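Below is one structure. I have some questions about it.
One protein chain is absent from this view; the other protein chains keep their places.
Letters A, B and C mark the chains in the order given here, with residues in each chain numbered from 1 onward.
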Amino acid sequence: MSTTSTPLTGVVPPLLTPLTPEGDVDLPSLERLVGHLLEGGVDGIFALGSSGEVAFWDDARREAVLEAVTGTVAGQVPVIAGVIDMQTDRVIQHVRAAERFDLDGYVVTAPFYAITGPQEIDAHFRAVAAATERPLWAYDIPVCVHAKLAPGQLLQLGRDGVITGVKDSSGDDVGFRRLAAANRAAGSPLTLLTGHEIVVDGAYLAGADGSVPGLGNVDPAGYVRMHRAARTGDWEQVRREQDRLAALFEIVFQPTDKVGPAAGVGAFKTALRELGIFSTNTMAAPMTPIEGESVDRIRAILEDTGMLEQAGAGGPADV
Amino acid sequence: MSTTSTPLTGVVPPLLTPLTPEGDVDLPSLERLVGHLLEGGVDGIFALGSSGEVAFWDDARREAVLEAVTGTVAGQVPVIAGVIDMQTDRVIQHVRAAERFDLDGYVVTAPFYAITGPQEIDAHFRAVAAATERPLWAYDIPVCVHAKLAPGQLLQLGRDGVITGVKDSSGDDVGFRRLAAANRAAGSPLTLLTGHEIVVDGAYLAGADGSVPGLGNVDPAGYVRMHRAARTGDWEQVRREQDRLAALFEIVFQPTDKVGPAAGVGAFKTALRELGIFSTNTMAAPMTPIEGESVDRIRAILEDTGMLEQAGAGGPADV
Amino acid sequence: MSTTSTPLTGVVPPLLTPLTPEGDVDLPSLERLVGHLLEGGVDGIFALGSSGEVAFWDDARREAVLEAVTGTVAGQVPVIAGVIDMQTDRVIQHVRAAERFDLDGYVVTAPFYAITGPQEIDAHFRAVAAATERPLWAYDIPVCVHAKLAPGQLLQLGRDGVITGVKDSSGDDVGFRRLAAANRAAGSPLTLLTGHEIVVDGAYLAGADGSVPGLGNVDPAGYVRMHRAARTGDWEQVRREQDRLAALFEIVFQPTDKVGPAAGVGAFKTALRELGIFSTNTMAAPMTPIEGESVDRIRAILEDTGMLEQAGAGGPADV
Partner (left out) sequence: MSTTSTPLTGVVPPLLTPLTPEGDVDLPSLERLVGHLLEGGVDGIFALGSSGEVAFWDDARREAVLEAVTGTVAGQVPVIAGVIDMQTDRVIQHVRAAERFDLDGYVVTAPFYAITGPQEIDAHFRAVAAATERPLWAYDIPVCVHAKLAPGQLLQLGRDGVITGVKDSSGDDVGFRRLAAANRAAGSPLTLLTGHEIVVDGAYLAGADGSVPGLGNVDPAGYVRMHRAARTGDWEQVRREQDRLAALFEIVFQPTDKVGPAAGVGAFKTALRELGIFSTNTMAAPMTPIEGESVDRIRAILEDTGMLEQAGAGGPADV
């Protein structure tokens, strides 16, 4: 097992789940994607996140994804897995089903569907932590669960050893900076990763330890270069990479007739198909794939940002 | 099987799930609750709804609840069941697990967690309908799924035979009236039930065919009397019952330190314990039961509204 | 001055402000509108409300409207006036400017733009009340001010003599019923009017003392008949009128390219022009009037609901 005693930091893309035209996991595409990420130099992989379409899978599919991912990664980098469900009992059930895989931690959201308050959120994380020896990451994603995890609560969970880190997809950069500052003042019990693809540079300045960029499936090398530049304090390089990645991120705004993951994850899948890594851009039902002129516009952005060229030269390379 | 060719209308309480102190389904309490509802004259029972804490149960618990409920009801009234989950595949999985039970239909929400739009919502309901012969009810509950089902879309799904009715918990009385009017103009393809306990009278004026009141677990006879009065056009009686039930509903506002079902369902469970029907007011984890002065205030409201007296006389009776 | 010692109840339409093509107050149209309302039997008139486009007027225009309205009504029914502005000082300034007109009260919202809490809202209403001898109405309109007035706070303000009543445009029918019940239990210090045109019948059941329907500009007689039927307990008549008015209200959903008052107030103005009461359907800048097929659809609804026929026969008549 690849579990390391050092905390997971750096670039940890939320792995997309390539599908066959029939909607099954497309293993050859998955192998190409994992190869693409490892070649790009990522520090870890986050399976079964929102970008992995976890919300759309039944239990058997979740297991199939974990089996395929851990088998393909084969311990080359740490893998953490989302155990995302409505409330505590189902989350713990997902943890139990995942224990047999080579995983370095679980990613847990606040409970959702039924409204809960801070007391229930606290009890939820503690109950899940009690069900496993592996580290937990709190996933702060109010756009999906409609509750914001308070900085003070996250820090307390970190101090108590309940969670090891936070994946912040809250869109609240002010809250993130306050969390980062409070975490530092407390001796950094938490590792902080940002999920917002085009403001990772600002998150690094604020104190992020890494990023979980959905767009990192498309251009892992770019995020890795940005991370290394941030570590060495080369902020002009950080900014240059971020600006280029922000230009690439415009692909998610092209499918104007779609919302949510049908637009965002759909754009990533479409890009990976255009780059020759995915065989299809099929989405989990009830979503449908991006088609028509939206694909053309995505392809044009790939060209403008130099992605197609890299792929044509036999895969992404350092620019 | 009790499936009837006539549409289910009238009072269909969303059944609470009584728990033992250890958190298992409390069968004796469940039997008393079902007896209480049937004695009150309800027209059907809705199992595994939000009030049944469906969000908190794993698959095994859901099956246990359906087994216990259908066994106890034993065909005396129709039972419909919530098959509530994040996205299409899991909902269909719940349908398949429920097919062996004596059920008269399934209740389905819009997809949640991952953001979806009208196209995905449409595909979602059609895919679930294709997976069963039993009728589907659309459950409009934006407070949980954060999407409002549009009247036009519901009506189209009704005309196409995808759904048989709507359980409206949207809190949008203007939208409900527009839906009711459009439904009537289209020949009433949909049966419309309201889930808002204290404005059922207005919903009846607007055109509701019945109600799904969580508070109906506590006072089923009151809702049945209100329904019958509405059917015979005795609106003064309707209002009198509604006003009394509104006074009783104040129990959900007593636990000031709780939110969501921990407050609302918790108050119903506490009331049923005080009435001698439940053995405990235990809630599903991560929620905790109502305690202390909140219980006293709930008890005082039960007294003021004549509920304790009825219970003391050997169970609820017509007043 | 027409101030009466009895509270204002019944039908109190929020008066539209007819404009000339150049955007000035159109006095002949205003006189026809007031005549239309008085002929319809309304119990009062609410000038400078949201439907009167108050948000769009500078101080001089507000005064011109009050001058024109009070001059035209000439004490035949009570007139209350909106003194709506961002925070306390400006509201008091509007009160001072309005004191010279024959008005029976002022309508005040919670403060807006700058976020305030319950303490500031309380101080706001008390400061405005201290600035005038005339009665104040609290205008609960979260869609505009983004704060909901809590039932308990409204009741306390009523008990303390700060406000005489509430115009509820909150869209929260559960909250309205709770307010109505608490008000009755407290000896009815507050008069409660609802602003939701198509669920007035339910509000009457809940305990409303009247309505402030924007649509009442178009069909005042319909709302007056509904009110009288509610007072005599003829609920079938109430429902019949409400259903017809709800069908008429569909005019506001026809301009699919507009939102807010440009759609709603714009539809009322367009209808009044088609009925021969307004000369134009001009809106306050930056809004533009409804044009094209939307007008045709509005006209068709007027026909379907019998409004054009009435107008053709020389004005609205009892049907």
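Criterion: a residue touches a chain if its C-beta (ideal position, glycine included) is under 8 Å from a C-beta of that chain, and two chains touch if they have at least 3 such contacts.
Quick caveat: nothing in here was measured; it's all calculated off a predicted structure.
Partner chains of the missing chain, restricted to those shown and counted over the full complex, are A, C. Screening C:Leu27, C:Ala127 or C:Ala150 for touch with the missing chain picks out C:Ala127.
Listed here are the chain A residues that touch the chain not shown: 171-174, 177-178, 181, 196, 198-199, 201-203, 205-206, 233, 235-236, 238-239, 242-243, 246-247, 250.
By the touch criterion stated above, the residues of chain C touching the omitted chain are 50, 53, 55-59, 61, 84-90, 93, 111-117, 119-124, 127, 143-146, 258-262, 284-288.
We take it that only the chains that are shown with their structure count from here on.
Taken as a contact graph, with one node per protein chain and an edge wherever two chains touch, the assembly forms an open path, each chain linked only to its neighbours along a line. For the touching copies chain B and chain C, the fraction of interface residue numbers used by both exceeds half; the interface is of the same-residue type. Averaged Cα coordinates give chain A a centre that lies 51 Å from the centre of chain C. Inter-chain spacing, taken between the CA centroids of chain B and chain C, is 36 Å. For chain A, the set of residues that touch two or more other chains is empty.
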